[in-house]
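A single protein chain has been removed from this complex, and every other one stays in its place.
Chain naming follows the written order as A and B, and within any one chain the residues start at number 1.
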Amino acid sequence: MLEATADPRFENISAKLHDHAAAHPGFSAQLSIRIGDDLVLDDVVGTRLDGGSITGVYSVSKGVAALVIAQLVHDGALELDRAVIDYWPEFGANGKTAITVRQVLSHRAGLPLAARTLAIQELADAGAAAVLAEQRPLWAPGSAFGYHALTIGILMEELVRRSAGTTLQRFFDTQIREPLGADFYLGLPADLDHRYRWVEDPRLDPTQAAEVASRPPVDDLAAAVFSNTDAPDDRSPQGVSTNNVEIRRRGPAAIGGVGNTRGLSLLYAATLPGTRRPIANPEVFADMAQQQSWGIDRVLNVANCFGTVFMLPQPRMPFGCVGAYGHDGAGGALAFADPATGVAFAYIPSPMQYPGGADPLSIELARDAMLVVRASA
Amino acid sequence: MLEATADPRFENISAKLHDHAAAHPGFSAQLSIRIGDDLVLDDVVGTRLDGGSITGVYSVSKGVAALVIAQLVHDGALELDRAVIDYWPEFGANGKTAITVRQVLSHRAGLPLAARTLAIQELADAGAAAVLAEQRPLWAPGSAFGYHALTIGILMEELVRRSAGTTLQRFFDTQIREPLGADFYLGLPADLDHRYRWVEDPRLDPTQAAEVASRPPVDDLAAAVFSNTDAPDDRSPQGVSTNNVEIRRRGPAAIGGVGNTRGLSLLYAATLPGTRRPIANPEVFADMAQQQSWGIDRVLNVANCFGTVFMLPQPRMPFGCVGAYGHDGAGGALAFADPATGVAFAYIPSPMQYPGGADPLSIELARDAMLVVRASA
Partner (left out) sequence: MLEATADPRFENISAKLHDHAAAHPGFSAQLSIRIGDDLVLDDVVGTRLDGGSITGVYSVSKGVAALVIAQLVHDGALELDRAVIDYWPEFGANGKTAITVRQVLSHRAGLPLAARTLAIQELADAGAAAVLAEQRPLWAPGSAFGYHALTIGILMEELVRRSAGTTLQRFFDTQIREPLGADFYLGLPADLDHRYRWVEDPRLDPTQAAEVASRPPVDDLAAAVFSNTDAPDDRSPQGVSTNNVEIRRRGPAAIGGVGNTRGLSLLYAATLPGTRRPIANPEVFADMAQQQSWGIDRVLNVANCFGTVFMLPQPRMPFGCVGAYGHDGAGGALAFADPATGVAFAYIPSPMQYPGGADPLSIELARDAMLVVRASA
């Protein structure tokens, strides 16, 4: 069910997606691939989503928020290697005066956890930022990194407030989303709620369900990071997802994005060299794609690899060629740009995939896309 | 056989310890848990130890020695971020002028191994420190970390000599142990020898024995670190343990501590906010609990996590909440404080547990304690 431009080179990729759907009843997914500005594959499988559906994509939002950072860097409003306190003096408390913007944006600042429980209403709020500004880093700043699952969004938002005098969400909306016509939102307007598809819990097979049930009650850093709000980490209307209208409306940069793969791929395409509507100079993205963090993530305890905001391909998650940049999300979504091949890629599954993070299928489809382009180059 | 204040919330923890003992004939252990200054569980199982017995706890001693460092920092006699050479000029030889006190105290200085074999009599001695002062670091200082099993004690001791004009052991005795009345010693007086219980080798099951027997003869960094003295690394009266009277009397900071869980929990309780008899401002401990080292330990080749002297909870050893600090020992003992719950925890098994380091049972009991307090908060 190819919906748009059908580049025959991508037929096998489409077939693989459809085969997967056929083998997994109840599975649905959008897949959009662009080469430069051209949509070369726009596909959808299953019945939960159609090609135009919009849904929550969790941390894929971080990569979208990074586009705002990129534009501010391009404009000279924000310099990545300056100290955060140059923009945000209060941030210097408790040993944080030397921390740079880039360290904050590459999960190195030691602030993965707010010192107090945050209200959901604060997630895109200067009040949450003030909590982080005051506290002591968990690690010697710069000495380690660990996924700032919620807090990197709070920190990005405050940096935008301080450097641009507006909110990250408003900046995104007026400077990026509208000009590009991208079907992706940080803060979904109420009049688009009718297009929103509920984020659904993963369907667990008995082995997975037993695995989840057997997990001991934990009280460690990762658990603390994911229970750092006053809301349950679930898909209920009160939980920490875009199913919660408080989150959907505010669109916190860390997890609050709503959209589809057409929109995501359009956004990433606008970062590639040669695009007709550049968000920033490609040099800015090349700089943000430079690796800042590699090794065992102190929070997630798995190998991770980050540039400035963006996730980078690495052995555990080899989604693109050297130089690619993007982000995955808890539900299995993945979006990225790959300058080496000119590919902008976006994938959103529904329901959420277990155990979370980029669906292995998305990695496989992404690699296939790279190989297709390389083979025909 | 609950021996002291019985807080009913901890009955299940006591029961777990007793069940373990019932299932493991020959196993003995002390367990003391305080909340703030109150001893809420003081338990003992088996026949090797009674509640008041004192025995050797190996590297748990490092955490006790850290209390001396904390008091010196509190007093302003020692600053963690100053260069070691500010206190100890000779230390600067062979490329070590920029090394900070904090790097030395977080296993980052590249001195896990003395350049020559040390005599047991030197272990708490300025002569051993002079050897380390002279040598070249094994790694570019600060670029990596690895467990300074013996040498961190030698380095702490010299820093105390230089900054306080007395020995770490005397400082501990007069400024910390006596005022608190803690049943824990760095240098056991001869008149307490009658209370000392021998450290016993682990009892290996056939699988473990085969595992040990099949180990190839090694000549690598870890082996060198553990054979850096002129004494065998065993439990004989001539070996590297407090069974050796030379070690028991001197109480080297790295491995020479002798005491019981009542004493250890009392010491850690005196580090918590709100304690009646603080060793130092809680801010000092919060600073020392900031992570300095995380990743694969170059000496032990396992994931480790250190603050300044203290071990921190981490996925391989999740003993406490975010912010906890303590230390384990080769025999299986564990002691720590957890500011988030107000818990001070100490556990000492006998005989030693295989394969060494915090007994998995101790981690389980510690996590249970956290959950009990959290649930009743």
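As a convention for this text, a residue touches a chain if its C-beta (ideal position, glycine included) is under 8 Å from a C-beta of that chain, and two chains touch if they have at least 3 such contacts.
Not measured: the values here are computed from a predicted model.
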item: Hidden partner chain, touching residue among A:313, A:342 or A:357; value: A:313
item: Contact partner of the left-out chain, one of B:137, B:307, B:323 or B:342; value: B:137
item: Contact partner of the left-out chain, one of B:35, B:113, B:199 or B:270; value: B:113
item: Selected from A:237, A:295 or A:355 as touching the chain missing from the view; value: A:295
item: Chain not shown, touching residues in chain B; value: 110, 113, 136-140, 143-144, 216-222, 224, 295-296, 298, 301
item: Residues of chain A (touch criterion as defined above) contacting the omitted chain; value: 286-287, 290-296, 303, 313-315, 318, 321-322, 367, 370-371, 374
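FYI, only the chains that are shown with their structure count from here on.
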item: Centre distance in Å when chain A and chain B are each reduced to the mean of their C-alpha atoms; value: 42
